[in-house]
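With one protein chain withheld, the remaining protein chains of the complex are depicted in position.
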Amino acid sequence: MNKDDSKPTLTARRAFLGKLGGAATCAGAAVGVAALGVIPAIAAKPEGAPAGAAASGASFPTKDYDWSKHQWGFGVDATKCIGCLRCVEACKKENSVPQNAHQFRTWVERYVHIEGDPEVHIDSQQDPVNIAASGSEKEFRFANRYKDAKVEKAFFVPKLCNQCSHPACVQVCPTGATFRTEDGVVLIDSTYCIGCRYCVQACPYGARYFDEDRGVADKCNWCYHRVTKGLNPACVEVCPVGARVFGDQKDKQSPISLFIRNNRVQVLRPETGNAPNVFYVGIDKEVN
Amino acid sequence: MESIIQFAPYTGWVYPNETVFEWSVLIAVYPYLTGLVAGAFTVSSLYQVFGFERLKPVAHMALLTSLSFMFFVPVPLLMHLGHPERAFNSTITPHLSSAMAMFGFFASFYVALLLLEGWFAYRPFIVQQAQARTGLLGRFYRLLTLGSYDVSERAMGYDKKWIFALAVIGIPAAHGLHGYVGFMYGSLKSREWWSSDLMPVIFLFSAIISGVSLLSVLYVVSCKLRKIPVDLACLKGLAYTIWSFIMVALVLEALEFANIVYKGREGVDMIMQYVTGPLLWPYFILQFAVGAITPLLWLSYMIWRGTTGRALVVGVTVCACLVLFSVFMMRWNVVIGGQEISKTGKGLLSYKLHLFGKEGGLVAALLTMAPLGLLYILTRLFPPWTDHVTDAPT
Partner (left out) sequence: MPKHIFRLVSLILGLIVVAVIAKPFLTVDSFYRFGHYRANAVPEIAAKAPVLQTARYCRDCHTERHALWSAGSHKSVTCEICHGAAQGHTDKNKLPIPKDSLKLCTLCHEAMTGRPSTQPQIQLPKHNPGQQCIVCHNPHSPKIVANAIKVTGDAAAGKKRAEDCAGCHGAEGNSPNDTWPNLAGQSAAYLARILGAYKSGDQKNEIMSPLASDLSPADVQNLAAYFASVPCKPTPPAVKPVGNGAAGKVLAENCIACHGESGLGANPAWPKLAAQKPGYLVNVLKAFKAGLRKDPMMAGVARGLSDTNMADLAAYYAAQSCQPTK
C-alpha cells in the first residue's frame, strides 16, 4: 500500500469505479447463467410430475389415453406361481428382449428348503442346469432337480421392475433418459440414453440390464405400449394361474385395488426407501 | 449376438441380470486417472498456497502432470459409453440429482482452472517465446499471449494474485472432483461394498498419495534423463507428503472395513467370505501389505534414520511405485470387487479381464500410459524446470 495516497485522487476513484463496474458485470453474468441455465433444470421435478398436461388441455400421451387419470400398480401372488415361465417367454417376445438367459425384464426365482440344509437353495433362468433343461438359452424351463430330494418347503417368486415411487435409477441418470411418468411407470427414453449403466448399478433389485446391441439400458416398463391401449402387460396376460395382477389403483374395483385390499401385501427391500409399486403376497423371509 | 456379451460365472445366488459386468476395468482406470490429477495438483498447491518452498522444483511439473492426465480422463468414459456420440446430453440437460452429471461439470470447471493456472504460471515464458520463436510454434505462443506482452511489475503483481486465487480455489476443486468419483460409489445403496459415507474421503486420500507418488517417480526419472542431480530436499518433501497421507488413507480404509464388519448388516457374511476368499490376494496382500504397509514402513525407516543420497532416491522411488500400484488395486477392488459381490448378498461372481477388446487390459494399460506421452510434449512446449533460463514466476 502506497502511504502517499492518503486522499483518493480522481484517477484512483475512476479506477475504483471501473473495478466496481467490472465486478458488477461479472456478478450479473453469473446470475444470468444461473437464471437461464440452471433454474429451469432445478425447477423441473426429477420424478416427472407434470404441470403442463392439464393446462394445455390435450390428452397426453395419446388422444385416447390420459395419463393423469390412472395410477398403475402390480401385484404378485407367489402362492399361485407354478414356475412355468410362460411370462418370461411372452415378455421376451413382446418387448424384443435379447434372446439369451442372462438379460431379462422379468424372471422367476425358485426357493427350495431341503431337510437338514440350513441354506435355502435359490435358482433362476440363468442357472446352467435350467438352461440345459430347456435345451437352449432362448427357451425357458425349470429343471426338475429336486424331485428326489427331501424338500421341506418350496415356492416360486416372479420378479420384475418395481416402478418405484422414489426410484434410485432415475435419481442417478445423468441425462434424464429415464424418468417416472404421471401414471406411475418408470420409462427409458432409448434415443436419449448414453449407455453409462449407472442406473443398472443403482437398482437394488437387479431389474435393469444393458442392451449391448442397442447400446442403451433397458428394463420392464409394465408393457406401457399395451397398458396405454387398455391391455394388460404381456406377462399378466399369459399367466395361466393368475399369479400376476395388474390394474389401476385409482379404480377401487380394479384387480390390483382388490388385491391390495384383500391381502396382507408386502414389498421387496422396503429399507431402501425406493417405495416399490409391486406388491407381493406369499413370499418368505429370504426373498429380497 | 450372444458372443459379444461375456457372461460371468458365479457361485451362490445372483440376480439373472447380474451375470454381465457393467463396469469394466476402464471404469477402474478413470478414477485412477482423476486421482493422479488431484494428487499432482495437491503438490502444486502445497507450494503455491502453503509455501512449501522445497517443492519448487516440481511445482510446475505438477501442473503439467495434472493437465496431461486430466485430458485423458474422459477417454475411458467415452470408450465405455453405449452411445458416446450422445455424451453431451449430460452437459446440455444435466440431471442435477445425478452425481455423474455433476461430476461432468466439476471436471470441466477443473480443466478450465488448470488451464488458467498453467497459463498464468507460464505467462512470462510464453511472452518470451512468442517474441523469440517463428513459424507455427511462434504463432502458437503468440496466440496464447492473447495479444499482450506486458510482463511489467504491475502485471506480474496481478498474475501473482490470480495464481494464488486459482491455487486456493483449486484445492477444493481438485478434491471435489475426485471426491465426487468416490461419492458416485459411496452414495449407492444397492451394493453393500460401495455404500459408505467414507467412500469420497477414502478415494480422496488415496488419490493424493497416488498423485504425489507419480510426481516423485516422474521427478526422479526426469532428473535422470536430463542428467542433473536430484534435489534431495524436494524429494524428501515429497516423501514426507506420501508418508503422512498414507497413514491417513490407511486409517480411513481400516475404519471403513471395520464399520462394515462391526455393523454386520445383511450381506456381511458374503462380504467376509469374499474378502477372505477371492479378494484375499488383491485386497489384503497386494493393496495393503505390499502396496501400503511396506512403503509406510520403509519411508518411516528412512525418515527415522535420516537417509539421504542415492539410498533416499532409490527408496522413495520404489515406495512411490508400490503406492501407485496399491492405489490402482484399490480402484480395482472397489469397482470390480463391488460388482463381484452380488446385490442379493448371497452370491459371488468373478470378473474375467480380457486382454483385447474395447474394454480390455491392453486398452486400460494404454490409457494409463498415454498421458505420459502428452506430458512429454507439454514439457517441451512449457519447460517446468527451475534450473533453466526461464524465469518461472513464484
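As written, the chains take the letters A and B, and residue 1 is the first residue of each chain.
Following the convention adopted for this analysis, a contact is a pair of C-beta atoms (placed from the backbone, for glycine too) under 8 Å apart; a residue touches a chain by one contact, two chains touch by 3 or more.
All values derive from a computational prediction rather than experimental measurement.
Screening A:E137, A:E237 or A:D251 for touch with the missing chain picks out A:E237.
Contacts to the hidden chain, counted on chain B, fall at residues 88, 92-93, 95-96, 112, 116, 119, 123, 145-148, 150, 152, 154-155, 158, 162. Listed here are the chain A residues that touch the chain not shown: 18-19, 22, 25-26, 29, 32-33, 36-37, 40-41, 44-53, 60-62, 65, 67, 79-86, 90, 93-94, 110-112, 141-142, 144, 146-147, 149, 151, 154-156, 176-179, 181-182, 187, 189, 191-192, 221, 223-226, 228-229, 231, 234, 237-238, 240-242.
By our rule, only the chains that are shown with their structure count from here on.
Mean C-alpha position of chain A lies 34 Å from that of chain B. Within the complex, the chain B residues that touch chain A are 1-2, 4-5, 7, 13-20, 22-23, 77, 80-84, 86-87, 89-90, 93-101, 104, 184, 188-191, 266, 339, 343-346.
For chain A in complex with chain B, the residues that touch the partner chain are 41-42, 46, 98-104, 107, 122-126, 137, 168, 171-177, 192-198, 200-210, 212-217, 272-273, 288.
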